[in-house]
Every structure is written in C-alpha cells, then in structure tokens.
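First comes the structure, then the notes that go with it.
Removed from the display is one protein chain of the complex; every other protein chain stays in position.
When the chains are written out, they are named A, B and C in that same order, and each has its own residue count from 1.
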Amino acid sequence: MTKGRLEAFSDGVVAIIITIMVLELKVPHGEDLESLRPLAPVFLAYVLSFLYVGIYWNNHHHLFQVVHVIDGRVLWANLGLLFSLSLFPFGTAWLGETGFASLPLATYGVILLAAALAYYVLVRTLLRIQPAEARLAEAIGPDTKGRISPLIYVLGVAVAFVAPWISFALYSVVALLWVVPDRRIERTLVR
Amino acid sequence: MTKGRLEAFSDGVVAIIITIMVLELKVPHGEDLESLRPLAPVFLAYVLSFLYVGIYWNNHHHLFQVVHVIDGRVLWANLGLLFSLSLFPFGTAWLGETGFASLPLATYGVILLAAALAYYVLVRTLLRIQPAEARLAEAIGPDTKGRISPLIYVLGVAVAFVAPWISFALYSVVALLWVVPDRRIERTLVR
Amino acid sequence: MTKGRLEAFSDGVVAIIITIMVLELKVPHGEDLESLRPLAPVFLAYVLSFLYVGIYWNNHHHLFQVVHVIDGRVLWANLGLLFSLSLFPFGTAWLGETGFASLPLATYGVILLAAALAYYVLVRTLLRIQPAEARLAEAIGPDTKGRISPLIYVLGVAVAFVAPWISFALYSVVALLWVVPDRRIERTLVR
Partner (left out) sequence: MTKGRLEAFSDGVVAIIITIMVLELKVPHGEDLESLRPLAPVFLAYVLSFLYVGIYWNNHHHLFQVVHVIDGRVLWANLGLLFSLSLFPFGTAWLGETGFASLPLATYGVILLAAALAYYVLVRTLLRIQPAEARLAEAIGPDTKGRISPLIYVLGVAVAFVAPWISFALYSVVALLWVVPDRRIERTLVR
C-alpha cells in the first residue's frame, strides 16, 4: 500500500483545519480601532493554534519522509490524529471568545494531549511494520520533546483553574519548542 | 485515463466533508461545564459520522489500489458517491441538534443507504472495465459486510420511529464492523 | 512548466466549491417532516449545481489528459474558470432560498454563461501553445454541445422573467446533455 494518498488526504484535512480557524476572526461591525479590540484574544488564539497545527503538519511530513510501508491500521491511526486535530477549531474559538477563561484553557490542554497521544499511537503503529524499523527508531531518537510536552499540557490543564495566563504561557512555550524543526530526522536522512 | 486526479479530487472532497462536520460543534456561550452539556449529542453524532466518512475513504483507498483503468462512467459513479457523502454534514447536524430524534435518525439511515448504494454502483462500474477483472472480484470476495450493512440500515430506519436509541446502536455497530480495514483486498495484494 | 500543480490546485478549489454548496442545506429547526419541506428547493438547486460543477471538473480532467504544455497565460485562464465556478455557491443559494424566483434564475444563467466563456478562453489559451495542437483540436472536434449550451443559457436568462420554471428546465436539460462524458476526447485517446 502506497503512502501517497494518506499524505494527500492528511494534507487536505490539515489545510482545511488551519484555514477554517481563521473564520473565527469575524468581521467587526464598526470601522474604527475600537471595533478591532475584541478581536485581540481571538487573533492570539488563532496564532497559537496555527503554530500547533503547523507543527503537527511539519512533524507528519518529517515522519513520512522515513516511512515507506503502511497498512490498514496506519490509516486508522492517522485518522485518529486527524480527528484530534479537527478539534482545534472548536478549542481555539472557545479560547478566543471567552478571552482565555479557565475551562476553555483546560479544554484546549486536553485537545493538545489528545493530539500528542494520537501522534504517539501513529508513530508506534508505523514502527511495528517498517522494514528498516531501526532507522526510523534512530531517527526519532530518545524524543525528549515528545515526552516532556504532554507533561506540560497536564500542568497547563491543572493550572488553568488557578492562574489562566500561566496555562497559556505553558502551551506557548511548548509550541515555540517545537517550531524548531525536528533536526534529528533531518540529520539521519542526510547521513 | 489515469486515476490520479480522480483520487486527488475524491481526497479533497472527503477531506472537506469530514472537516466541515466539526463546524457544528458551535462555541458555547458560557465558559462553565454546564454550557458544554448541550454539545454532547452533537459530539457523539460527529464521532459516528467521522467514523463513517473515514470508512468510506479507507475503502475507496483500498479499492483504487487494485484499480488501474477508469473511464467517463467511473468519473460519474465516483461523483455519485461523493454526492451521497456530501449529505453527511446535514444528516449529522440534524442528529446532533435534535438529540437523536426519530425522523433525523431515519434520515441519517437513508443517507447511509444512499452512500452504500453509490459505493456498490462505483464498484460495479469499475469491475466492468478492469482488465484483471477476476483479481478485483476476488479481492472483493463474497463481501458479506457489504451485503449485511444495507439491511441493518433499513432496520435502523424502521426502528427509528419506535426506539430511536436502538436505531443509533445499529448504525454504530455497522460502523465498528467496518473500522476493521478490508483485509481481503490487502491479503490479495500481498500475494 | 508542468501541469501537475495546476491540476492539483484546480481539484482543490473545485472540491471546496462543490462541498460548501451543501452548507446551504441548513439544519431544520423542527424534527418532523413539515420542517424538511422548505429544504426541497434548496436541495433541488444543490443537485443542479453539483451536476454543473461535476461537469466542469470532468471536462477539465478530460481536457488536461491531452494537454502537456502550460504557461503563465494558462494559469490565469484557469484562474478565470475557477473564479466563475466560485460564483456557483452564491447563485445556488439564492436560487434555493427564493424558490427559483426570476432574477435569481437569470443570475444563475449569467453565471453559467460566465463559466462557459471562461472554459472557452481556457481551451483557446491552451490550443495556442500545444505542440500537437492538431490532435487537441481534433479531440475537441466541432464541439456542438459547447456551442449550443451558451445559446440555451441566454434563452434561460430571458425566459426567467416570463416563465421561471421553463428557465430551470432549460438549465437542467443542458446539464443532462453534458453528464454524458466527452466521448470525443476519450475516443481520440484510445486510438
């Protein structure tokens, strides 16, 4: 089974997710600066989610650079990732409209956790059937970032009810951590 | 005629269908748990439809793995399938907003039937022109699942007016039945 | 310049156009048959437009089967076609919501005319630079359907203000005429 359509379908779904989030930036009713102000948190939430969805797309891209065999289970593991990513527009809109309230921040953290878990399952499902399993495993390496991120998400969920902006800061820090592309796989590929 | 663009176009349409369904998960007006509650049936309907659309994409993917020749009739049979799938967002939203009322459940069953019929027509249209028709037919096999599913949909439509939740259970059982990828075609491909 | 991305981009735009039209099928507020009734004209308009956009996609597909060279002008001619197709969701929604009133029917005819003109310009722009121009011209042939359709659209626009349903019937007849795939090009390809 070739990976071409899985990649194309994933690209399509992620492209739509990343783009419909911007629909939350609703046109202000006025035409002065004052009418733009309520959009500030909505825009901030959009930027954060654009980064996260971009990160997942980049990592998906990197991952499938070194993957050559897929099967029916991989299709479903991949759909699991796309499902969790499809919850971003909801989480983002709720964050933005409530101005980063506690429960929306915690919900956002749960969505981040779901996506991280789904990505982990996808990687495991792929490793199971790769002929050069060793190489992919090596390319992924000890994956420190991948292990720390969920812990910070959990922290963010907990902290959301006490100090919302710390929760937001935690999610942002993880995003920035990942914006650095996954050099480990690139390095392995170059060798 | 090559199948590349048919696959790409189908991937695009299915990607959009699966993603716009999530737009029904409308942002709650409040920011407490209470305001999330009305979303429960909407979310449940989304999960069910995500599974169904995912199943059709997977089966489409499997099917075109063993298909190499297409013609104008196949393009239209495929558009027929995409048309019936495009009714999922409507059916799903109606299910969710009415909390799985009788008529919406029956309508959903009719959409499931339409999609099953359109898929059947697509397979027949493809079989007609495949050089290695025998191989595809063998790959598809006796197709027990494909024959039982429409019967259960019909049952679901009828039962919707008496015991709505049994109707929902029937649709869910069929979905779970199909989440197991179509191993028959995979098996044939491996040989 | 390769045609791959032009095809992929066109597939994407057409896939979105065909899918967002279904968003007009708004969820009824009630849950009985009565609440479905106002959707009948909306659904009918959707079916007609799905056919038309499907026809354009199929013809685009057939056309680019025999095209191998593109240039900057072709990109813009193609964007012209995509622009005119992007007006279908508006035209369709207006048709459906007014129950096929006169001005919406005339507007729909103007959109059909614009799409036909844009497709004609695209074909001419392609013919200009094809090495095997003769073969493409032959594949396209006398193109009787392509010449008659705009005339019927004009008739439909005029008749819309007198007898709306005749206008609708005219548009439908042209659509059915085109659902038969363009066998001329297929025939040439087989030779």
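What we mean here is this: a contact is a pair of C-beta atoms (placed from the backbone, for glycine too) under 8 Å apart; a residue touches a chain by one contact, two chains touch by 3 or more.
Given the structure is predicted, the values throughout are model-derived calculations rather than measurements.
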> Which of C:L44, C:V66, C:L79 or C:L117 sits in contact with the chain that's absent?
Replying inline: C:L79
> Among A:E7, A:D71 or A:D143, which one is in touch with the chain left out?
Replying inline: A:E7
> Can you list where subunit A touches the absent chain?
Replying inline: 7-8, 11-12, 14-16, 18-20, 22-23, 25, 27-28, 31-33, 36, 47, 50, 54, 57-58, 61-62, 64-65, 179-183, 186, 189
>> I need the residue numbers on subunit C that touch the omitted chain, in ascending order.
In response: 1-2, 5-6, 8-9, 12-13, 15-17, 20, 71-73, 75-76, 79, 82-83, 86-87, 89-90, 93-94, 97-98, 101-104, 107
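Assume only the chains that are shown with their structure count from here on.
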>> subunit A and subunit B share one sequence, so how far apart are they rotationally when you fit their Cα atoms? Give it in degrees, rounded to a multiple of 5.
In response: 90
> So what's the Cα centroid distance for subunit A and subunit C, whole Å?
Replying inline: 37
> In whole angstrom, how far does the Cα centroid of subunit B sit from the Cα centroid of subunit C?
Replying inline: 26
> When you check subunit C against every other chain, which residues touch at least two of them?
Replying inline: 12
